[in-house]
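Up next is chain A:
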Amino acid sequence: MDAEALIHIGIALLLAPLFLGVVNRTKAVFAGRQGRPLLQAYFDLAKLLRKGAVYSRTTTWVFRAGPVIGLSAVLMSLTLLPFGGQGALISFKGDFVLFAYLLGLARFSTVMAAMDVGSSFEGMGASREVTFSALAEPVLFLCFLALARHTGVFSFSEMLPAISYSTWTHAGPALVLVASALFLVTLAENSRIPIDDPNTHLELTMIHEVMVLDHGGPDFAFIQYGSALKLWAFSALVVGTLLPIGGIDLPTGVVLSTAGTFILAVMVGAVESTMARLRLLRVPQYMAGAAAFAVFALVIAL
Partner candidate 1 sequence: MVLLGLIFIPVVMGLLALVLRHDASRRLLLPVTAVIHSALTASAWFDAPGPVWGGWLLLDGLGLLFLSITSALFLVASFYAVGYLGKEDRGQRQDFQEGVIFSNAPEAAFVACLLFFLASMTLVTLCQHFGLLWVGVEATTLASAPLIYFHRHRRSLEATWKYLMICSVGIALALMGYLLLAIAVPETPGTGVPMVVSELMRLGTSLHTVWLKAAFIFFLVGYGTKMGLAPLHTWLPDAHSESPSVVSALLSGALLNCAFLAILRPLQVLSAAGEGPFGRELLVFFGLLSMAVAAIFILGQEDYKRMLAYSSVEHMGIISLGVGIGGGAAFGAMLHAVNHSFVKGMLFMVTGNILAAYKTKNTRKVQGMLRLIPVTGVLWVLGFLAITGSPPFGPFLSEFTVLKGMLDTGHTTAAVMYLLLLAIIFIGMTSVVLKMSQGAPSEAHQSMASREIYATVIPPALLAVAVTVLGVYVPLPLQALLHNAASLLGGS
Partner candidate 2 sequence: MYLLVTAIVTLGIGGMAALLANRSPRLSSAIGTSGAVLGSALGLVSAVTCLYSGGTAPLELSWEVPFGSFSLGMDALSAFFLLPVFGLSALAAVYGNEYMRAYHGRKSLGPHWFFFNLLIAGMALVVTARNGVLFLIAWEVMSLAPFFLVTFDDDKESVRSAGWTYLVAAHLGSLPLLVLFIMLGQTSGSLDFSSFGAAAQAAPGAAGILFMLAVVGFGTKAGFLPLHVWLPEAHPAAPSHVSAVMSGVVIKMGIYGILRTLTFIGPPPQWWGITLIGIGLASGAVGILFAIAQHDLKRMLAYSSVENIGIITTGLGIGLLGRSLDQPVLAALGFGGAIFHVLNHAMFKGLLFMGAGSVLHSTGTVNINRLGGLHKKMPKTSAYFLIGAAAVCGLPPFNGFASEFLIYLAGITGGTTLPAGGAVTAWCVVVGLAAVGGLAALCFAQAFGAVFLGEPRGSLADKAHEPGPMMLVPMALLAGGCALSGLLAPMILFKMPSALSAASGIAKETVASGLATAFDSLTFIVLVSAALITVASLLALLRRRLLEGRTVGEAGTWDCGYAAPTTRMQYTASSFTQPITALMSQVLRIKTRTTAPSGLFPAGASFETATPGGTREYIYKPVFNGVASALSRFKWLQHGRIHLYVMYIAITLIALLVWKL
Partner candidate 3 sequence: MGIWVDSTIIFIVLTNFMLLASSRLAALVRGVALQGFTLGALLLLTHSDNLTYRVWLLVVAAVGIKGIAFPMFLKRTLNNINVHREVEPYIGYSLSILIGIAGLLLSLWIGSRLPLPGPIVSTLAIPVAFSTMLTGFFLIISRKNALTQVIGYLAAENGIFVFGVTAVHSSSIWVELGILLDVLVAVFVMGIAIHHINKEFESTDVDRFSSLKD
């Protein structure tokens, strides 16, 4: 583990909410609105952290533990994530399995918290959340496999930095496929359009938002911050796959990657403003499409 890795974690902790801001601003631009301030997410967090809390009589410690465990799991997942062509804080063979399962733990705890309030709305949200992520999980692993197969190593910190011009020259198409598959997974896992709509407040159509209806105050702050970090982590993955900056020096790498990440944020915004939300029944097909990309990328590697 090397000290540079801490820089990336710092960047993530700082800029993750800004990512949301950029997304929203992009959507506003598309919609011809002025839109809320870029730093809105920060304001929200600050406000929430200052609030008290109201708990449902139904709930137990499970409800209270949910956000805490969720956030800490996401934080841990950050320590495994390479950035800017540098290794991650912690790296070992097969670390991306742990990465996926940490996010799984985060999801599990949130879902448990949702089930704890005994409301049909949140139950519904939880149900959809786990179902769709269960569908997304295999695709995610397919992407990881493809990366591993192409780079011949199997830990994040060796895989992503190993992607250089030469990699692109011989496996360019595959990388594009993997990146797009990862992008689709990113949208799905982070409850973005076309899977979920973070803005609407029609509970019946929502997934993530409805799941956390009953949280308030610091708990809700934790959840929001956690999901922001998660989104950041995923986009960092996509960017890491696309940017051939293996072995480049630290500052340039970091700058390039950060820039890339925000470009991705713009793309997300663009998608959200141009596409409509899929009907829930269509989601499996969406995942199948993503899987197809990843499998194709894998097969190329043979």
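The working rule: a residue touches a chain if its C-beta (ideal position, glycine included) is under 8 Å from a C-beta of that chain, and two chains touch if they have at least 3 such contacts; residues count from 1.
Picked so that all candidates are chains of the complex that A comes from, given by their letters.
Every value quoted in this text rests on a predicted model; they were computed, and no experiment measured them.
Touch, as defined above, links chain A to just one of 1, 2 or 3 in this complex, and that is 2. Here chain A touches candidate 2 in the complex through residues 49, 51-58, 60, 62, 64-65, 67-69, 71-73, 75-76, 79-80, 90-95, 97-98, 100-102, 104-105, 107-108, 111-112, 115-124, 126-128, 130-131, 133-138, 140-142, 144-145, 148-149, 152-154, 203, 213-214, 217-219, 222, 280, 284, 298, 302, going by the rule given at the top.
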